[in-house]
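For this depiction, one protein chain was excluded, whereas all remaining protein chains were kept in their positions.
Here is chain A:
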Amino acid sequence: MTPTLTISQLTKRFQSVEALKQVSLTLAPGKRAALLGHNGAGKSTMMKIILGLIPFDSGEVTVCGEAPGSAAARMQVAYLPENVAFHPALTGEEQIRHYLSLRGENPRLATELLARVGLAHAARRRIGTYSKGMRQRVGLAQSLIGRPRLLVLDEPTSGLDPVSRRDFYDLLDGLSADGTAILLSSHVLTEVEARTDSILILSGGQLVAEGTLADLRAQAALPITLLVRPAEGRAISLAAVFPEATIGSDGMLRFSCPQADKLPLLASITALGPEVADLDVIPPSLEDIYSHFSRRDGQ
């Protein structure tokens, strides 16, 4: 299957800032990729290049087999910019009707699109009176026009409440099932974890990690945390058996061990029988993995 998006060795400089350094990636139809990275990592820059809004210095970018920003590419790509804005004097419905016309679609579909993003009740109000979350939904509605083959969403869930976020990812599931490739940036890691197929981490313009969450977990090889609650009055004796554990102010013993040592450690703890009241195994969180990759070059 030919990828919807191919980027190889992409480099982009702004005067003194090297915003993207030798970035390569591919995105297959129907795949959802999350682009993570600190502020200024180059996420928005990469998206603007994919859309053909800004030129790049070297490398190759192919969007649906076309040059980025070409008329043929623009027919198949939809975008939701960071901090999307509209003319405040137009109503949500008028704005979406306009965008539908620009894509050669029937303007009457506006009502249905706005209903899909939960804005039916405000469709006839001017966008100037909308909240940030409502404007974001208008932005989402316009990105759904005409079954795009590639959806580029720059921080799409900023300004959305938790319920709206879930609805938003449900929408994406439907689109990707129909074969739309989706590239979205975010810094809400938990939602990205559950609802995307792969994760890309940009740091200082470099792609420092790429893969499914399981891949990244294995690559990072971060230690696992074990929390042990000693039985009544056994804290001291337990701590004496495991000098490597630290005792928290809550009386819990905290172990930090590499993945490979997890099972032997568990066996030696459970062997103590009634000395131990409870035990929790805490795998490294996505935040831990993310900071591991993102900080690697001293950011």
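Definition applied: a residue touches a chain if its C-beta (ideal position, glycine included) is under 8 Å from a C-beta of that chain, and two chains touch if they have at least 3 such contacts; residues count from 1.
The rule is simple: contacts and distances are computed from a predicted model.
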Quick one: find the hidden chain's UniProt protein name among "Fe-S cluster assembly ATPase SufC", "Cu-processing system permease protein", "Sarcosine oxidase subunit delta" or "Electron transfer flavoprotein subunit alpha/FixB family protein". "Cu-processing system permease protein"
Of A:F56, A:F86 or A:Y130, which sits in contact with the chain we cannot see? A:F86
Missing-chain contact, candidates A:S8, A:S101, A:T190 or A:T212, resolves to A:S101
Missing-chain contacts on chain A, rising order, are 48, 51-55, 71, 74-75, 77-81, 83-87, 89-90, 94, 98-99, 101-104, 139, 142
